Structure formats: structure tokens, C-alpha cells
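In what follows, a structure is listed as C-alpha cells, so that the remarks can point back to it.
With one protein chain removed, the remaining protein chains of the complex are shown where they sit.
Each chain carries a letter (A, B and C) given by its place in the written order, and its residues are counted from 1.
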Amino acid sequence: MKTIPMQTPFYYRRPIRWGDTDVAGIVFTGHYFDICMEAIESWFIEVLELDWFILTQDHGIGTPFVHAEVDFHAPLTPRDGLSVRVDVERMGNSSLSLALTGKRNSDDQHSFTGSFICCFSDIRTMTNIPIPEWMRRRIDHYQQSCAA
Amino acid sequence: MKTIPMQTPFYYRRPIRWGDTDVAGIVFTGHYFDICMEAIESWFIEVLELDWFILTQDHGIGTPFVHAEVDFHAPLTPRDGLSVRVDVERMGNSSLSLALTGKRNSDDQHSFTGSFICCFSDIRTMTNIPIPEWMRRRIDHYQQSCAA
Amino acid sequence: MKTIPMQTPFYYRRPIRWGDTDVAGIVFTGHYFDICMEAIESWFIEVLELDWFILTQDHGIGTPFVHAEVDFHAPLTPRDGLSVRVDVERMGNSSLSLALTGKRNSDDQHSFTGSFICCFSDIRTMTNIPIPEWMRRRIDHYQQSCAA
Partner (left out) sequence: MKTIPMQTPFYYRRPIRWGDTDVAGIVFTGHYFDICMEAIESWFIEVLELDWFILTQDHGIGTPFVHAEVDFHAPLTPRDGLSVRVDVERMGNSSLSLALTGKRNSDDQHSFTGSFICCFSDIRTMTNIPIPEWMRRRIDHYQQSCAA
């Protein structure tokens, strides 16, 4: 199999900013979905080489999320920095389940874990479609490289 | 038991705004946590008569979330409007599990369901504390009134 | 002139939430634009009886902003509550300039003032269009009622 250049495993690295925090001095719970979405979109760019805007506008494919779940283990402050590892949990016919592991760069401690499931769909009919073959191959490659 | 004035069940009603949407014309996945946090904080104000700011600043009590989960059933646009019903799923010694049901006002269809668990904690020591007795009574009252 | 039912002057009232705050315990600077956009969209709904989603989707009219400006006078916390008064500063052929005055409900003190200018435009050609006559009449009515 021809090597596909991609970072495996993929880590989304992000500073924690003043604006992410709340009165308690830690990242506000409500911001974690946004951070996870940033990590997942960055993973799409790394593995599929296209972002969600291009995916919908040029390919007519959406990836609406059907499930999102986060477990919080340790708080985050701007002192910490964050690295989110993205793993493929399961690839179905239309659905893609991604596991997220957020670590604090400061002490390598788990900050959160997440599980997000999206479904590939035709944005005109809003019905599920099979994940296109070339995408499937790249996602497979990513999954196997991470497992290796 | 003396009647405690509170709306049971409690619904958090909220317009869907332009700024909630994304290119696909529906509420962006990343904003659902924020919307759920708004619903839950509003429930605290209704049932416990204090918001999270007062709870931390005046009572020294935080309610960090340990789990957050959303299932997406139908998209939301500014045409829909949103009502989020908040139910007590389970009250432990320190933990409180809330079930959220988001409905579109336009067609009464389920838009999302969510499950959020927070733990009452001392904000100085960051350790879990039992839910204060007077809060427990009010939460119990809410739960029973909803079931009735 | 037939009376057009609308609240004059219009106040956008909004609680300050935990999620609006930052480590300093006050509303994060970055959130003020969002709050102002909420106030302005609510004013559109009150005065023109349509929100930006319906305006673009059903009428093909966008109102892109060309200028936004906020002066900060006093911080906001969840104890304060917020009322934002919206005034028409100037209505040009295509452009609409709105003045915002944010007051803390707690002590009636000015929290911020803002000036926002948008241009009515055809969303297909992305070129400016004259403000439609019926909208102009309603905006005029609002402006005169506020001055009265």
C-alpha cells in the first residue's frame, strides 16, 4: 500500500486562553464541545485533507454529529496547554466514531476523554450516505497506523 | 411539607439566533454544550434560587461537571425556537445527574437529549462535599413534583 | 400614521451567566460583541418583526456589519443583570447605524456604550441595496417614538 502522508496518531495542540476560563479560573465546561470540534475538524484536515467547509461546499457532504460525550478528569488552566489525541473508535457504513483524549502538557495528566459520532450525509437530501471509498481508505490507514 | 414555589417541570426557553448557526444553516454542534449549560444554570436559579456565581462566591460551593453527553435527534434553526426540559435523573451524596430534553417549539419534535453530571465541591479544597441539606430538600421536591 | 406596535425604546434584557465570565470574575471582553449582536437581532425582531435568518432566507437580504465599536465603562458580573437600550443613530440609504447603551440592572450604572453600523445588501450579488420602504417606515417610526 502506498504510504499516505499523515501524522499518526494525530494530536491537536492548543493553548488555553484567558477567554476559555471562567470565574473558577479553569476552562468553562461549555467550551469543551468547541475545543473537541476544533480537534476533530483538524483531524479531518490532517487525514482527509479537507475541512468541513470544503467538504460541504465542494463535495456536497455533511457530517452531522449524532452523539457527543465528554468525561472530565482534571481541570485546565492557561498554565497547562492542551494536546488532544484523536483515535478512530469505529467506522461504520455511514458513521464514524472518534475517541478523544485530552492531556495537559504541563504534567501529562488526562484532562478529559470524549466520544463523538458523526454520520456522513448528502447535504441536499440530508440522508446518510456511505463514507466515500477514498475517504474510507485514508481513515483505515490512519486507524491501522495508530494501532501499529 | 410546605410548598416551595418553583416551576415543575422546569423548561428553559430560548430563541435560536443567527449567531448560533453555521454554514449548514443549523445550530453548530459546538454550541450545544453552551445551550445545555444555560439550561442547567437556569434550573439552579429556579430550584435553588441561586446561580453558579453566587454559589461559588458567597457559599464557597462549586459544581464541576464530571460528565456531559448529548444525543442529537433533529437540527435547530432560528425558525424553531427551543424549550429544554430539565429532569433530575439521580441525586447521590455529592453528585447530581440531570436529564435534558430539548424540543423544537415549531413542531414539538425532539431536537436533542442530554445527560449531565456535576459534583458539589468545596471550591477551596476542590474536594467533593455532601449536597447541603436545604438544597437536597428542594431538589427532592422538584423531582417528586415532576414525577407527580 | 397608523400605530405600529413596538416597544419604544427597546431594551434587550439578559442575565449575565457563569459562562460569560472569565478568571477576573467579570464578563470577558471578547463576549461583548456577541451580547451586542443578540441585542441588535432582538431589536430587528421587535421593530421589523423578522430575525436575520428569515431576512436572508426568505427575503434575500443580508445586513453585514461594516463597523462595530464598544466603550467599556463598568464591569458586569452575574449579580448585575443587563439591559441594553437600542437607538437609531442614523439611517442612510443602505446603512443603519445603531447606538447601544448597556446598563447594569443592579445599580443602573452604564456598563458600556456601543455603535454598530450595518448595510442592507442583496445576499446573491453581495451589493448594497436601499433599505426597503416598509422597513424604512418602521425604523423611522421607532426613531421618532424614541425621540418623543
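Everything that follows uses one rule, which is that a contact is a pair of C-beta atoms (placed from the backbone, for glycine too) under 8 Å apart; a residue touches a chain by one contact, two chains touch by 3 or more.
Computed from a prediction, not measured in an experiment: that's the story for all the values here.
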(request) Identify the visible chains that the left-out chain touches across the whole complex. (result) A, B, C
(message) Going by the contact rule already stated, which one of C:Met6, C:Ala24, C:Leu50 or C:Met91 would touch the omitted chain in the full complex?
(response) C:Ala24
(request) In the full complex, which bits of chain A touch the chain not displayed? Write them out. (result) 15, 17-19, 21, 25, 34, 37-38, 41, 51-54, 57, 77-79
(request) Since one chain isn't shown, list which residues of chain C touch it in the complete complex. (result) 23-24, 28-34, 36-37, 53, 56-57, 62, 64-72, 75, 123
(request) Write the list of chain B residues that the hidden chain touches. (result) 18-19, 21-23, 25, 28, 30
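Here, only the chains that are shown with their structure count from here on.
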(request) List the centre-to-centre spacing of chain A and chain C in whole Å, with centres computed as mean CA coordinates. (result) 35
(request) Could you list the positions in chain C whose residues touch two or more of the other chains? (result) 18-19, 21, 25
